[in-house]
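What follows is a structure written as structure tokens; I'll ask about it next.
The block that comes next holds chain A.
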Amino acid sequence: MQFQSQAVAKPYFIAAIGLFVGQILFGLIMGYQYVVGDFLFPAIPFNVARMVHTNLLIVWLLFGFMGAAYYMIPEETETELFSPKLALLMFWIFLVAGALTIVGYLMVPYATLASMTGNDILPTMGREFLEQPLITKVGIVIVALAFLFNISMTVLKGRKTSISLVMLLGLWGLAVFFLFSFYNPSNLVLDKYFWWWTVHLWVEGVWELILGAMLAFVLIKVTGVDREVIEKWLYIIIAMTLITGIIGTGHHYFWIGTPEYWQWFGSVFSALEPIPFFMMTVFAFNMVNRRRREHPNKAATLWALGTGVMAFLGAGVWGFLHTLAPVNFFTHGTQVTAAHGHMAFYGAYVMVNLAMISYAMPMLRGRTANSGPAQTMEMWSFWLMTVSIVFITLFLTAAGILQVWLQRMGSTPLGFMAAQDQIMIFYWLREITGFVFLLGLVLYIWSFFCKKGEAQTAA
Partner candidate 1 sequence: MDTPHEPHFIRPCTRIWLVLMALTCSTFAIGETGWSGTAVMLTVLGTAVIKVEMVANYFMGLRRTRWLWRGIVLGWLILVSGLITIAYLMTVK
Partner candidate 2 sequence: MINNTRTSHEIHATPPGDLAIWFFIFAELLAFGVFFVAYAFARAHNVELFNESQQHLNRLSGAINTLVLITSSYFMVRAVAAIKQGYSILCARWIASAIGLGFVFLAIKMAEFHEKFSAGISLSTNTFYMFYLSLTLFHFMHVILGMVILAAIMLKARNGSYSPANHTGVETGASYWHMVDLLWIILFPLVYVIR
């Protein structure tokens, strides 16, 4: 750790991993509810479990991004953080607000929560991923603004690198597009239309900039390759990301009542979205092959390479599978979407956060890398989580294809629930694989407490 203020990243990373565990637990509850419908009913109904599962995912990724920014930016700008105190204050506000929101989801019925939190004043709730009560949304904006102020001021007073500028652009974009969560027109088409401006333009737009910057940072650190080379690739990748991702929003506008040309725009541009992910993979492997030093943190390198491959598979290949309008006509809203969602989120955003935590956490604890046995354990966790997410994706894809076939094609299509009964086996397999994933996650956390072997200390 080169700068004292980088230490504020530590609580963010710890909170991120803690919430990640919560997300997986609720995922397992939901996965079980898929097969045993009344499990935990009426305490935790399916819709609540789903809301907690997805909201925790988003919140922990945000914690990870913020922690990453607090860790990277001082090192990139070669200056202390503008205000470490503000960063810590925002951490506690965000954590408490997040926890209260989850408690709210679990303790009171959603409608009661809505009326308790002023949803009548400005209705913003009830939309997938943006279920947060109004006060939480306002809180997120305040935290985000304070965070951006802190980071931007740091960049302004320090060295300006491409990585910090791309990171900043991504983070500002994240905040700006979140503002569309406050816009909730009563026309259902317009509502959905702008809802995607937050949801899609986050994950297939500005978050990719954050991902690119974080990956580039870790790669520079572990490979020692010239900054110039890495930055050039970073620019090409983000240019492609923005060209394809922004107009690619159209792949959500196929069937919601928007003009027909979106079927063409959405199909053509989102079909090209794998390209930047493919370039990212090539980029990551290329940099590692051209490395100029042998960094002792092998685990972080593995996570960085894994990010490239899994993001390409999950976001690129699995996205392409159902992005063309004629295919999507049959597949939208089926388990194919769920398959894509799981592998894309894990491959792109979970893995890049884990790569960053894997690289930064030992540094924050005063060592260059964890001990050999600890790293071996972490690599096991990498393979357990990655392989199980691959299988979860494959099971859900199989379930999705079967679902499309039974429910939407053929001469005597089945009803939704009848089709679900036919694919139950895949839900069982998915649930079992989910426990393997949890095992991997436990191992990941355990590896940080592994006492065996000598940790590599900074020279």
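Per the selection procedure, all candidates are chains of the complex that A comes from, given by their letters.
Rule of thumb we're sticking to: a residue touches a chain if its C-beta (ideal position, glycine included) is under 8 Å from a C-beta of that chain, and two chains touch if they have at least 3 such contacts; residues count from 1.
All of these numbers come straight from a predicted model, not from anything done at the bench.
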All of these sit in the same complex as chain A, but only one touches it there. Which of 1 or 2 is it? 2
Under the definition above, what is the set of chain A residues touching candidate 2 in their complex? 232-233, 235-236, 239-240, 243-244, 259-261, 264-265, 267-269, 271-272, 275, 279
